[in-house]
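The complex appears here minus one protein chain, its other protein chains still in place.
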Amino acid sequence: MRQHLTSITVRTVGQNLYEFTDQITRWTSGTGIRRGLLTVFVRHTSASLLIQENADPDVRRDLLAFLRRLIPEGDPLYIHTLEGPDDMPAHVKAALTSTSLSIPVEDGLPVLGTWQGVYLFEHRQSPHTRKVALHLIGE
Amino acid sequence: MRQHLTSITVRTVGQNLYEFTDQITRWTSGTGIRRGLLTVFVRHTSASLLIQENADPDVRRDLLAFLRRLIPEGDPLYIHTLEGPDDMPAHVKAALTSTSLSIPVEDGLPVLGTWQGVYLFEHRQSPHTRKVALHLIGE
Partner (left out) sequence: MRQHLTSITVRTVGQNLYEFTDQITRWTSGTGIRRGLLTVFVRHTSASLLIQENADPDVRRDLLAFLRRLIPEGDPLYIHTLEGPDDMPAHVKAALTSTSLSIPVEDGLPVLGTWQGVYLFEHRQSPHTRKVALHLIGE
């Protein structure tokens, strides 16, 4: 049994879902581990992780629209507004989605379903470079 | 240290929470691993995983009712409607719950609390056979 750990970055230019399945898959198969457990961890509190359909882009558009309506910017409820109207909604969106994902690995690849893609979910409007840690243990 | 990986299916007949704690527990104890880490991963984007109370069934009924009201079908917000009025709400519900669960194992069993059950959360109305990957590492 052995393990690998790396840190990758995902560049974002506004609120959106950024797929990085390929980056994860390439790194996983490059380690030579055939069977194991892959962990994806985002090191931020205003961006998150999501596994979602990667076929029809309308699914992502609708998901973003739903969350934007559910968690609107400029909500008078918030006290934490110094970092901009999109900051506190970003923290709420991150809280309601995921900071870490755990995906079993078989035959050197994450066992994602046919339509599953792994996304960095950016909740801020301004460009960011998001750090994601990848850990793989197996043999 | 060793690991095991398997794929199980959960048959669903409509939007509901389907408990499969027993399936997970039996498989875990059958591997002979006494201490370790169990990962549960659902390979779909319109079904998800949830650990919830398995005592009073009203908890599940109320949780389903809350999500149905929060994320209604036929919402004019959605563009992705070709697969039916329950499809886009299914993706949103999956995004707000979990795709993977990580549960430590002690004495050959997942360390679930007294009232915790593991559920496949089906968000579609029509019957489905859902694939769930189970990974266990330990000794």
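To keep things simple, chains are lettered A and B as they appear, and every chain counts its residues starting from 1.
Here is the rule we go by: contacts are C-beta pairs under 8 Å (C-beta built on N, C-alpha and C of every residue); 3 or more make two chains touch, one makes a residue touch a chain.
Remember, predicted model here, so these are calculated numbers, not experimental data.
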| item | value |
| --- | --- |
| Touching residue (missing chain; options A:11, A:43 or A:69) | A:43 |
| Interface residues of chain A (partner: the chain not displayed) | 1-3, 5, 7, 37, 39, 41, 43-46, 70-71, 75, 77-80, 88, 91-92, 94-96, 98-102, 131, 133-135, 137 |
| Residue ranges of chain B at the interface with the undisplayed chain | 1, 35-37, 50-53, 56, 58-59, 61-63, 65-66, 69-70, 96-98, 101-104, 106, 111-113, 115-116, 137-139 |
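Operating definition for what follows: only the chains that are shown with their structure count from here on.
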| item | value |
| --- | --- |
| Fitted rotation between chain A and its twin chain B in degrees, CA, nearest 5 | 120 |
| Centre distance in Å when chain A and chain B are each reduced to the mean of their C-alpha atoms | 20 |
